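Every protein chain but one is kept in place in this view of the complex.
For chain A:
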Amino acid sequence: MEYAISVENLTKKFDSFTAVDGISFSIPKGSIFGFLGPNGSGKSTTIRMLCGVLHPTSGKALVMGKDVTRETEAVRQSLGYMSQRFSLYEDLTVEENLNFYAGVYGLSGKVTSQRKKELIEMANLTGKERSLAGTLSGGWKQRLALGCALIHKPELLILDEPTAGVDPVSRRVFWEIIHSLARQGITVLVTTHYMDEAESCSQVGFILNGRLMDIASPRELIEKEGAKNLEDIFIKQVEKAEGSRLAGRFEQLGFLRGDDRHD
């Protein structure tokens, strides 16, 4: 099988803190891989290493068969990336943002205008071409960011919490686009906290404290763990790692019950 991403023993240390601790996984081409885990578990750090933004402390990562540390430029040309925060230029219009990224990827004018038209249609942004990106609402912004990440026709799309803070309808629209992209053969790596989104991925991986706990298709995971859904598995994994029940912690908050009266 051909892999879009294959990672071996990837590790990232910040001083004494190990953010990513020797993880290994492979993502087949054309699949949607859901990366799950609590905040601060190492998802974003892994993604940033795959994009060549951070240098791994050790280990190896191949993106589209190319080494991220040695062939960074070729890797960057083949991937589209959408970061956690909306990071397009709010003082540029929809069209200017697309033009800018087209230029940065070195596309010719003819190719740009053709793709721009298609991407604007895909993102449902028709009629908004001349609106400033800053004036768009959450869902529109996310779709514009996706459009900018796709303008150079990447083979791999990396999305870091793309739907955080987006309304349910926009979320649905966004995922429909992701599925149609996968059908066209684009590999998608996505992180999310929404378990309904995770369940529609071809494969999911749980990452906790920088370690990859489990990797399988959502259905396999649910059957293996005997859980109701992915959300249960998620919580169980975290509890196992922390060695205590999450709900129990709140019972320690004595002052809420008035235990701390000194009078």
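Just so it is clear, contacts are C-beta pairs under 8 Å (C-beta built on N, C-alpha and C of every residue); 3 or more make two chains touch, one makes a residue touch a chain; residues count from 1.
By definition in this document, contacts and distances are computed from a predicted model.
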| item | value |
| --- | --- |
| Listed names "WD40 repeat domain-containing protein", "2-oxoacid:acceptor oxidoreductase subunit alpha", "Transport permease protein" or "tRNA uridine 5-carboxymethylaminomethyl modification enzyme MnmG", matching UniProt entry of the absent chain | "Transport permease protein" |
| Hidden partner chain, touching residue among A:92, A:195 or A:227 | A:92 |
| Candidates A:101, A:140, A:174 or A:194 - the one touching the absent chain | A:101 |
| Where the unshown chain meets chain A, residue by residue | 51-53, 55, 73, 76-77, 79, 81, 83, 85, 87-92, 96, 99-106, 132, 148 |
